Every structure is written in C-alpha cells, then in structure tokens.
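The structure appears below as structure tokens.
Take a look at subunit A:
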Amino acid sequence: MTLQEYLLLAAALFSVGLYGALSQQSIVMIMMGLELMANAVIVGGAAFWYFASPARPDGQVVVLVAVTLMAVDMAIGFAVTTAIFRRRDIDVTDSAADLKG
Partner candidate 1 sequence: MVDQLPWWGGLLLPVVLMALAGLTASWDAVLRDRASGGPVRLAVTLPLRQAGGLLVQQRRQTVAADVLLGRGGALALLVAAVLASLVTPLGRWAVADLSIGIVWFNAMEVVAWAAVWLVGWGANSAYGLVGGYRFIAQGLAYELPHMFALITAALGAGSLRVADVVAAQSSVWFVVWMPVAFVVYLLSVLAMSFWGPFDQPVGADAAGGAAAELSGVDRLVFTAARWLLLTSGAAFAVPLFLGGGSGPLLPAWLWSLVKTLAVLALLVWVKRRIPTLRMERYQEIAWVVLIPLTLVQALVVAVVVLAR
Partner candidate 2 sequence: MTLWLLIALPLVGGTALLVAGRPADRVAPAVGVAAAVVTVVLAVVAAVSRPEVSAPLLSGLRIGLAVDGLSAVMVLTVAVVLVAVLVFAAGEFGADESRARFHGLMLVFAGAMLVTVTARDLVVLLMAWEVMGACSYALIGFWWREDHRVGSGTLAFLTTRTADLGLYLAAGAALAGGVAGLTLAGLPTAADGWRDVVAAGIVLAAAGKSAQLPFSFWLSRAMDGPSPVSALLHSATMVAAGAYLLLRLEPLLAATAWASTVVAWVGVLTALILGAVAVVQRDLKQVLAASTCSQIGFMVLAAGAGGPAAGAGQLVAHAATKSLLFLGAGAWLVGLGTKDLRRLEGAARRYPFLGVVFTIGALTLAGVPPLSIWVSKDAVLATALADSPALYVVGLAAALVSGAYAGRVLAIVWKPADTPGSPLSRLLLWPLPVLAAAAALLGIGGLPVLADRFARLVGGPEVPAPTWVELAASGLIAVIGVAAAAAWTRSRTPESRVLADWLHLERATRMAVAQPVVRLAAGLARFDDRVVDGGVRAAAATGAALGRLATLRVEVSIDGVVRGIAGGARALGRWAPRPQTGQLHHYYAQAAVALGVLAVLLMIL
C-alpha cells in the first residue's frame, strides 16, 4: 500500500470515467462517467490525506466536498434531463446542440 498505488487506482478510475463521459451519447451514461471521475478524486484525496498530510484535515474535507459534488451533480443533471426530456423528448446530448456556435 503506497501513495503511488492509490494514485494509480485513481488515475485508472479517472481515465475510465473520462472515456465514458466522452464516448457516451446518453446524458445518464455521461453522468456515470462523471461520477467515476469524482470517485477518482475521492480516492486521490483520501490517499493524499493518509500518505502526505494526515495531520491536517484538508484531504478529508476534499473527500467530503467530492461526495457532495457527486450528489449535487446527479441531482442537477437529472433535473436538467427531465426538463429537456419534457420539452423535447430527447435524452442524448447529440440532439441538444443549442450552443453550437
């Protein structure tokens, strides 16, 4: 158990999540990718706390912030999805390209 191993785990989770966020069409699936990336942050924060700076609570606070972020992210994401679906009957990001320049 070393910091590198934890960080490697975090990097792997982050990359998998990034792949999902990039490749998926469905909003819900994209959010899964985002959640995975946030999960990587949790792992990384906890690892940094444990290995690098256990005397200060900052690492734990980062984990808490990340957990809250996940909850907020999901709530807002589903609310937006619901609003879009209600208005347009779509659930994939390819169809919601209003911001095209």
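To be clear about the criterion, a residue touches a chain if its C-beta (ideal position, glycine included) is under 8 Å from a C-beta of that chain, and two chains touch if they have at least 3 such contacts; residues count from 1.
The set was built so that all candidates are chains of the complex that A comes from, given by their letters.
Values in this document were obtained by computation on a predicted structure and should not be read as measured data.
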Check your understanding: Which of the candidates 1 or 2 touches subunit A in this complex?
Key -> 2
Exercise for review: Please name which positions on subunit A make contact with candidate 2 in the complex.
Suggested key: 18, 21-24, 30, 93-94, 96-101
